[in-house]
Every structure is written in structure tokens, then in C-alpha cells.
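Left out: one protein chain. Kept in place: all the others.
Letters A and B name the chains as they come in the text, with residue numbers starting at 1 for each one.
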Amino acid sequence: MTSSGTSSGASSGPHDLGPVLDTSTAPDGARVVEPLLPDLLLTQQHQMCPGCGEPIAVRGYLEALVDLGVAQQSIAVVGIGCYTSFSSSMDVDLVQALHGRAPSVATGVKRMLPDRVVFTLQGDGDMVNEGLQEVLHTAARGEDITCILLNNGVFGETGGHMTATSVIGQRTKSSLDGRDADYHGYPILIGDLIARLQGAAYVARGSVHNAGAVARTKKMFRRAFETQLRGEGFSFVEVLTMCPTGWFIPTADGPSYMQETLGEVHVMGELKVDGRIRTTEELHDENAARQAEIEAQLAAGELRK
Amino acid sequence: MTAAPPLRSDRVLMEGSEALVRSAIAAGCRFFAGYPMTPFTEVLEHFARLLPDVGGACVNAESELEAVGMAWGALATGARAATGSTGQGLSLMQESFSEITLAELPLVIFNMARGQQDYYQATRGGGHGDYRHIVLAPHDISEGVALVQLAFHLADKWRNPVLVYGDYLLAHTQEAVAVETIAYPPLPPKDWAVDGRASGSGQSRNVTPLGVSKHGQPAFGQEGRAQYAASKIPYMEREVRVETAFLDDADTVIVAFGTPSKFVRYAIGRLREAGHKIGMIRPITLWPFPYDTVRAAAGRARVIGSFELCAGQMIDDVRIGAAGQAPVEFIGGVSTDGSGFGVGRLLDVDVIEQRILALHTGQPLGMIPGTDVYRYELAPHQKEPTR
Partner (left out) sequence: MTRITVKTRGTVTVDVETCKGCELCIPACPPGVLTMSDGVNRTGFHWPELHAGCTGCAACLLVCPDFVFEVFRYAEPVDHEFDSETP
């Protein structure tokens, strides 16, 4: 599927696409396949940049909560980053935490209200830089909460600086010539690190670079929340999200850049399920298999989420 | 020979830490998180032992930073919760203290301090921004039991953190105490708390220090939030508490707080028996500080002395209170033991009595015994101020 860049009309492909259809109003006699907004989002409006992957991830977990029927027992604990502004548009009881501190706040909430679904929403700067100790200990304690990481490999809100998950060669405002192993050190693969803690019951890494990845990530959210509901311990979903602004690349190049850089290092897949840590080879094999499966579904016009 | 007084079966001999913890539980505290650090550690131990029995939770957090975070989460659900440490550990919690105050959460903080040098930290705040915490300083375990319960009540009344300033002496000595629940006037329900049940209803809530609320609801904004928080401060100042003695005829007034104030009180008692007109002011709330009481005393006294186990911090508030009506002198000093945790040479009634008498009779104060060696000496490059 080639990108059509900024071209318009019907002249870019090998066949004539025909006239533009009216998409201003809902059609008569057709059923809604997917609504505009998830139930738990109060408004479309947000302040994320064009091409930002975070709102895509937000839709995923909000839909998962509704699908599981736990909307009315959910509490969010939000860290500090671009995504913080979703605290006003998510129709979820919410506690705002400081940078890096959401897992401990979530622990306090869950200890007082053990039957609620408690989840954190954090970025990589928040969780893996400032709050690394918090998330590791919360996972090690096996707290029955779900930590959600939006990983774009930069501190987005402050303008695009290197974090602990930025990859070698990645150019940021604090690694202008690209991250250098000798000078800046190596990235932390936080999902892989957490998977090795006994208290962590379900650990997955999703991505939002294409429709198939988005669909797979939503399944990961559901399985993570189910893990919490069964009281099996700590659950974790990392989601690679695009940040063309923080990566200093054209907006439309976000997904391909992400796959070629972050995606090569932070590998997508279910890292730990049923107490078993899966190998990188298993993850690559599964990713290839799922990709083929999803392309077939899309060609047939149906994508199962 | 007279008969011994009947044994009070409701009193149990216990260390201060345990008494304070039992009092917190009697006040309804159901969550505590902390990190071991001397002389606070036993508070954590007693909470860990006693909270599960009442259906509460105590977490030994991975650092003080996470301890205050956990208490934050528990408070957000509407529970009564506390954290604590010694001054050094509270230093780590300062960012959260500032933000918890903005979020209007009723945190109770225990400082089992290593002396009285955490006065600034407690009353000025080591965190950023305009905030105040009500600070209660018990002078013994019995008062500590009462002030802990007052702390939880005031915290909920004002939706503002309250700090209980204790120390090594308070934590580690034993007294026979009866811990009973103290009744306070009723408080409104915590309709601001979040428990998940409003999620998905369109009426969900945020507990936040930021001036943000849900889409469609009015919001403070950052400036509004800060203005709102600052405008609460004058109202909380009405919660001032102070104890005074012999002020009617005092030429010299000594101001002291916490456990050392009992030593000061005893010394003053002896000096009064010898005919000296000396009075005492004991702030029970360090914030709000009893400025009016000091001002009234300064109007009649010749000199005010500030006794503290530190280099002099409360003396600033004494000077503000005196408003120039009488000179204010420092008669305390840095005093601790070899470990740095606890009491030192200055906490000695004879030494204290000497220093009060010297102030009262206009004699120079002697050096605190044993400190002669540790006086700073200027190096040649430091002799002149830099212009």
C-alpha cells in the first residue's frame, strides 16, 4: 500500500477512482460499524499533534473497558506528558499523579478499592526515566493494576528530548547527532524488563502503526484488564506510538519511521502470558503470521478486533 | 502509709510510636505507607502490625517518594491515610506535598524528627509554591495521642495536609496511655473523592492539583487553582493553638515547642521558686504560629528567648510576633547525640536553667558543653565580603 502523499483526485493510482462521494452526513439504510467516538470519550477535541499515535491508543483501551463491561468500576491514574490532557476528555474517575509517580498512586487506590479496575496512563519519559523504580516495584509486588505505557521514544511535551527508550541513532534535542552507545548508553526495553519480574502476570507490547497493529493492541488491552479482574497480578501494555513532531520527520512518515527504528528494538507481541516469557524469535514469527492474517481480513473487508 | 492509687486498667505502657499509631487508627486511618528511617521506623512497624486487623493496608514502599504517592492514591478514594518519615525522608516527599496540597487532599504526615531543625521544612515547606500545612507539635505522648486525632479532623475539615512534629524522644520513650477515639463535630461527606462508580456516567471526576476538570465542567485553570489555594490560608490561620505559663508578671519569656519544652517548663518552674519572673509560651501549632500571644507578651517583657534544638529557626517567627517590642535572643543550639538521631547535651534541665537565667540576668550565654571544638574558622579568602 503506497502512500499517496499530498496528491488528490483520481490520477495517482493505476485506475480511475471516480468522483468524490458525499461524506458529510450519515447514509440512509446503513448500519454503524464503528462509531465516531468511544463511549468513554467526552469529546473528539484534543491537543495532540497531527499524526500523533497517542489518541489511537486511548481509543483502544477505552473500548476494551466498555467491551469487558467494567466502565463503571474503572479508575485511571494519569502521569504527566502530552497525554495528560486526556484527563479532561476521558469519562473515567481519575487521579492525576506527578511525573513518574502513577504506579504508586495506583497502588494506594487499588489497596483501598480492590474490586475496581485501576490502570495508569504514562509516557516513556514518565515511566522509564522518572518513574522506573515505581513501575518495577509495583510489578514486583504483583499489584493487581494495569500500567499502560505510551512509548514514542521521546519526551514529547517538552519538545523532543531523549528518553531511556530512545534507540541508538535516534536524533533528539539532547542527542543531536543521534543516540550514541558510548556517550548516551543503551535503551531500556521496559516491557522485556518487567516480563522478568515474577509479580508481572501479563506483559505485552503493542503498536499503532497500521490498522492491524491497532487491532492487535486492543486485544492486548483486553487481556491485560482480564488479568487484573482475575487477580493474577500486575499487567502491562506498552504501546509504540508515533510522534512525528518529536522525531522531526514529516507527519505521514510516522508509521514507517517507527517500524524501522523503535519497532526494530522494542519488538511487538505478547511478551509474557500465563507466566511464560516468550522468546524474540517467537515474537517475530507471530508478528509475521498475524500480519498475513490481518491483510487477508482487510482484503475481505472485515477486521476482527 | 497511704494506699497506692488504683491501677487504671484502660492504660497500657507503650512507646510513643505505638501510641501515635493507635491514635491514628482510632481516628479512622486505614492506609499507611512509609520507608524505614530512624527514629521513625517504629511508626511503620506498628502500622504494619495493626492496620490489617482493622481492614486497612500498610505498605513498606520502595522509597519515601513512593510512600507519599501511595498515600495520595488512598486519599483520592476518600479514605483517611497517612505517611511519614524523619526530616530527611520528608525531604524526598516535598514535590508531592506541594501538589497534594493543591489537589486538596487531607494527608496526615508524621515527622519523627532528629531534633528541632525541621521547623523550616515543616512550616515554610520544602516544596515549591505557595502552600501551608497545619503543624502540630506535641510535648509528650499523651498530648501526641490527642493531636494525632486532631490532625485527621483538621485535615478533613480543611482538605489540607496536617503534619505532626514528633521526635526521637517522643517516639522512643514509653508512657502509660489510654487511646480512645475523640469525637469531633461532623464533617461533610467526601463528594469529591473518586471510586470508579461515576465512570462512564458523564459525571466522572478528577482529583488533581492541576486546574483541569472534565470536558464541559468549569475549571480553575492553573492560575485560578493557585489563587484558590492561597486564599484558603488565612482561614486555616484561625486553628492556632498555644499554651502559656506565668505571662502576667514575666520580665523574661521563653518560647519553646515539642518535647524539649517540657524541660524548659521544668527549668522555669525551678527558677520561679527562686523568685525569678520568667514566663513561657509553648506553640502547639507551629503553623499557624501564635504571633498574637508573642506580641502581647513582648509588650510587657524585657526580653524574649527562643529555645530550640537547632541553629535557630522558630526564632524567626518569634521575632515576627514580637514585632520589635522586645529583643529576641536565641538560647538554644545544635544538639544531638553521636548518631545524629536523638537527644544531646543541651537537653539537660541544669544546662537549660543556666541559659535561661543568663538571658534573664543579662549575662552572656556560655557555650554548649563540648561544642568548643566545632566552631567555624574563616579561611583567608573568606575574610572579606565579596562586593
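Assume a contact is a pair of C-beta atoms (placed from the backbone, for glycine too) under 8 Å apart; a residue touches a chain by one contact, two chains touch by 3 or more.
As the structure is a computational prediction, the values presented were derived from the model and not from experiment.
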Chains in view touching the one left out: A
Of A:68, A:168, A:193 or A:211, the residue in touch with the unshown chain: A:211
On chain A, residues whose C-beta touches the chain left out of the figure: 1-10, 12-13, 15-21, 23-27, 29-37, 41, 44-46, 48-56, 59, 208, 210-211, 214-215, 251-252, 254-255, 295, 297-303, 305
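Keep in mind that, in the parts below, only the chains that are shown with their structure count from here on.
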Geometric centre distance via CA averages, chain B-chain A, whole Å: 44
Chain B - residues contacting chain A, complex: 30-31, 33, 57, 59, 61-63, 65-67, 69-77, 79, 81, 95-96, 99, 103, 194-202, 204-210, 212-216, 219
Residue ranges of chain A in contact with chain B within the complex: 39-40, 42-43, 45, 66, 71-75, 77, 84-85, 87-98, 101, 103-113, 116-117, 133-134, 137
